[in-house]
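Below is one structure. I have some questions about it.
Missing here: one protein chain of the complex. Every other protein chain is in place.
The chains carry the letters A, B and C, assigned in the order they are written, with residues numbered from 1 in each.
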Amino acid sequence: MNFLIINFFLISILLLTTFYIFKTTSLISVVALTGIFTLVCAAIYVNLDAVDVAFTEAAVGSGISTILMVMAVAKLPEGKKNELLNLFPSILLSVSIVIVLLLIITNLPLLGDPNAPIHLHVTPEYIKESKSIFHIPNVVTNILASYRGFDTLGETIVIFTAGLGVIVLLTSNTLNRKTKFKKKVKK
Amino acid sequence: MGYLIHYSTIFFLFLGCFFILSGSVGLIKLPDVFSRIHAAGLIDTLGTGFIILSLIIHSGFSLLSLKLLLIPLFILFTSPISGHAISLFAHESGYKPKAKLKR
Amino acid sequence: MPKNNPDSPKTISIIVYFILLFALWFVLSGYLKTLLLFFGLISVIFVLWMSVRSKSLNYDAFPLKLLIKLPIYWIWLIKEIIKSGLTTTKIIWKGNYTPQLLKVKASQKNDTGKANYANAITLTPGTVTIEINKDTFLVHALSKELAEDLQSGEMDKLIKGLHK
Partner (left out) sequence: MIFFLALTILGLSILFCIYRAVKGPTPFDRILSISSIGTIMALGIAIHGFAFNRPDFVDIALMYILLNFLGTIAILKFYKMKGKKKV
């Protein structure tokens, strides 16, 4: 019950921020509101017990995509605004996607249903064997780091890039370097 | 002893929640950007501190409580930097605070 | 750019960084198996090597004297944060804010001390350092008592003693 209430609250915040992302015209506030959107998305994943997805969502969404969007906005010509010239095609596209997704949802198994197809095939073996083979208590870590090692390597590279973003942002300032260079030239 | 742990958990948890609530009320109520930074600082320091303290008391001493202790430690380093950066850039981009300079 | 200070030799601060990073790794993972500890050691050494190579380490940050005095300072800082936080909460709920701008003199000599003082001012709720000139800070305070509290110079003196 509590689980459902929390989910409902988070999704209503998500809808609220989406509405205002659609409505605002200044690009920097769109970037800022997208930051809230990603944070709430990751919180929903935490609530659904998908811890690793939440990790990746927070790292990629809040770490990399914010930086990329900020850089893109900085490169735009001045005075550019979030203009919506023709609304009709985008509304048509999103409404059709929503209809397709709603049709798919009715065919999905219930959340946490033990007889769902994914819980019958490999998962029991993972839960039984992984601890005795790898001696690490966390099953998700076992699956990610050893059964699907190569897959995770790619994800880890993404997270590593987020770390590099931290270093690039926090240590050297390219703008300062340029102005210093100009001063030297003037002298 | 068990009662003491239970009630102190409740006390510190709601103290932290009270500070977070008053910080967010301050975000709405206060008049300009420079004053609102104080409210955000209230959320960052006192709200986080008391909530983490209550969770540490609840969980007892273990590796988990050390992990919890890392949260206020990181806040101690990151919160003043972001607060200072916001106020500095707001000042540089030409927003003047409502207060006048006192000699 | 981090400068090399003769007072704090490079090797000692690298050792301190190593201990801190390894402690962080251990707290976050919590494994005691030899193999995993070895992996942790390798990753810590790799990170240290990378940051020495990219020159993003600050060798000035850990003089040994400061590390000993730091816990006492933190306890004092927490007391100060709680005190000014209560004042700020009272101001927010009552609504009688009288914002103040004031200039504060910093008597610390080195950059680390000044940064520490500015951070301490910003960390206590109710006062924010806006601008830092050479040794005067432009501070925004939420009310008169908070401003007077800062101008009495207690915090300045204590942090000056910390960095001696």
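Before moving on, here are some points about what is shown:
Note that in this section a residue touches a chain if its C-beta (ideal position, glycine included) is under 8 Å from a C-beta of that chain, and two chains touch if they have at least 3 such contacts.
Note that the coordinates shown come from a computational prediction; the quantities given were computed from them, not determined experimentally.
Considering the whole complex, the hidden chain is in touch with A, B.
From the options A:I28, A:I91, A:A116 or A:L153, the residue with contact to the unseen chain in the full assembly is A:I28.
Along chain B, the points of touch with the absent chain fall at residues 9-10, 13-14, 16-17, 20-21, 23-25, 27-28, 33, 36-37, 40, 43-44, 47-48, 51-52, 55, 58-59, 64, 67-68, 70-71, 74-75, 78, 81-82, 85-86, 89-90, 92-95.
Against the chain not displayed here, chain A makes contact via residues 2-3, 6, 9, 13, 16-17, 20, 26-29, 31-33, 35-36, 39-40, 42-43, 46-47, 49, 51, 54-55, 58-59, 62-63, 66-67, 70, 73-74, 78, 162, 165-166, 169-170, 173, 175.
The definition used in the following text is that only the chains that are shown with their structure count from here on.
When each chain is reduced to the mean of its CA atoms, the one lying nearest the mean of all protein CA atoms is B. Chain A and chain B have Cα centroids separated by 26 Å.
One simple way to say how far apart two chains are is to compare their mean CA positions; for chain B and chain C this gives 16 Å. Measuring from the averaged C-alpha position of chain A to that of chain C gives a distance of 32 Å.
Counting partner chains per residue, chain B shows two or more touched chains at no residue at all. Within chain C, no positions touching two or more other chains are listed. Of all the residues in chain C, the ones that touch chain B in their complex are 24, 27-28, 30, 78, 81-82, 85, 88-89, 92-93, 95, 97-103, 118-120, 122-131, 138, 140, 142, 147. Within the complex, the chain B residues that touch chain C are 19, 22-23, 25-26, 29-32, 34-35, 37-39, 41-42, 45-46, 49, 63, 66-67, 70, 76, 79-81, 83-84, 87-88, 91, 97-102.
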